[in-house]
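The complex appears here without one of its protein chains, the remainder shown in place.
To keep things simple, chains are lettered A and B as they appear, and every chain counts its residues starting from 1.
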Amino acid sequence: MNNPGDTYDVLVIGGGPAGLAAALSAQQSGLRVAIVDDNPGLGGQIWRGDQHKPGTPEAAQWLRRVATAQVKFISGAYVYEQPEPGLLLAETFEGRRELGYQKLILATGARERFLPFPGWTLPGVAGAGGLQALVKSGLPMAGKKIVVAGTGPLLLAVAAYLQKQSANVLLIAEQASQLLSFGLSLWRWPSKIFQAIQLKRELAGIRHLTNCWVESAHGDNRLQRITLRHGQKTWDVACDYLACGFHLVPNVEVAVFFGCELQEGVVQVDELQATTVPGIYCAGEATGIGGLELSLVEGQIAGFAATNQVQQARALFAERDKLQQFANLLNRTFALRDELKRLPQPDTIVCRCEDVSFARAEKYPEWRAAKLHTRCGMGPCQGRICGPALEFLLHWQPESVRPPVFPVKVGNLIRDAGSLIEQEQ
Amino acid sequence: MPDTVMLTINGHPVIVPDGSSVATAVAISGAMAFRRSVHGEPRAPLCGMGICFECRVTINGQSHTRSCQIVCQNGMDVQTDE
Partner (left out) sequence: MTLPMTSKAFDLAIVGGGIVGAACAWEAARSGLSVVVIERSVIGGGATAAGMGHIVVMDDSEAQFALTRYSQQLWQEIASDLPDDVEYEECGTIWVAADEEEMIEVQRKEVFYQERGVAVEILDAAALRQSEPNLRSGLRGGLLVPGDSVVYPPCAARYFLEQAQSLGAQLRSGVAVVALSNDGVKLSDNSLISAGITVNATGSWSPLLTPGIDVQKRKGHLLITDRYPGFVRHQLVELGYLKSAHSISSDSVAFNVQPRKTGQVLIGSSRQYGVGDPKIEAAMLSRMLSRAAEYMPGITQLSAIRTWTGFRAATPDKLPLVGQCPGYDRLYLATGHEGLGITTSTGTAKLLIDQLLNRSSAIPIAPYLPSRVHQEAIHA
């Protein structure tokens, strides 16, 4: 299993847009390049499942390029530990793989931010991207009544996607208020206008409210209805699913684990996408939420930079800067409103793994104390869900990251020759 | 049929399109909960991407397996916390 051939000049962690772009640029140098990703297929969040049936021409084009290039794809493998510099361990369903590298490109993407409100733990309440991912992996939606809520451009994409899957999307509830000025400034990014128009067509007929959010979800063992608020008005809507996410949080844990510095919660990089650790680069959402195009450009820059193709990297700086401005606008537009901080009630669960209520967590001044005394954030998600929520609600700063970066089998932390878990298989 | 797979969920056979995740199969099966929380509440998938651990089930005897990340195979035996 510890194939000595599993050593690469450039190893890319994450097979989303940023990782694909990075691998393709790096591969142009003729060096040995591989992508490792925990999903069964390439594509990351946005192009999930597109390897077989691409959803857009752009996805098709990038995925085809990777398929025909000399890039090795190690799928279903989650990187969780670096026992020594230049060597990574990844867990697969079958066991463990050891991957050697010279240069590393982190393209670990983002996850959704979830915020607690009464009833958010009921089956039937999922993330917006979360429900989309489940549908992409086969969950039937025909005729299901769905409300899409929370914040961020993802809500529109998800609503359009679910509508296409024959769901009955009742409403998009966006908590932000300033979508108008957002729309007005789009002229600076012509490709975005085109996407916006296309989205608008796909969303035709779906009710869309800004300044609107879910106050609570109700049901007996499963979601039956939700209570919405729009200004002074509140009302109930019966639905089968609530797809609710509050924009995105960068996945920085792997970078922190490798010792890369963060800046305002995202991985700090220089103009060549190099992190503060020599030989480690980072691209895509992990360096700040910026969307697909920015991820692709950052990925290319990182891939070129990691393989001494600096001229090619520099040629993309201007484009990156322009897309970065769009990202900044995006993040300003979808900033979270303070009213959301008042949604959790004393008995609302904030840590879903350990069932810690808001009242119990709130008593503590910071993470470590709450962790030690209430188990908040001590479950298998390792605080990935409650962490960003509590950062918003109580301004708690995230803690350090220790191995394993993600839960793995005990046997996969045993590393002597012919370890037990391998013998058993 | 080559484009479907059959597995059992809590002892009942379920047929799903090939390529479906175990989470999908569990949802289709109508099982009450994927897992029960520490206090016994029913829980079901939240993130759909392997991060939240709410979709955990027992697959072929292996407990705490995230069903959203596993593709259904013929003959799989899945147990949820009913």
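The rule is simple: a residue touches a chain if its C-beta (ideal position, glycine included) is under 8 Å from a C-beta of that chain, and two chains touch if they have at least 3 such contacts.
Everything numeric here is computed off the predicted structure, so don't read it as measured data.
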| item | value |
| --- | --- |
| Hidden-chain contact residue, picked from the options A:6, A:38 or A:81 | A:81 |
| Positions on subunit B where the hidden chain makes contact | 38, 62-64 |
| Missing-chain contacts mapped onto subunit A | 81, 83-84, 368-369, 372-374, 378-380, 382, 402-404, 407-416, 419-421, 424 |
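In this section, only the chains that are shown with their structure count from here on.
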| item | value |
| --- | --- |
| For the subunit A and subunit B complex, residues of the former touching the latter | 38-40, 45, 52, 93, 111-112, 114, 121-127, 129-134, 137-140, 221-222, 349, 352-355, 379-381, 384-385, 407 |
| Contacting residues of subunit B [partner subunit A, same complex] | 16-17, 19-21, 23-25, 27-28, 32-34, 37-39, 41-54, 56, 64, 68-71 |
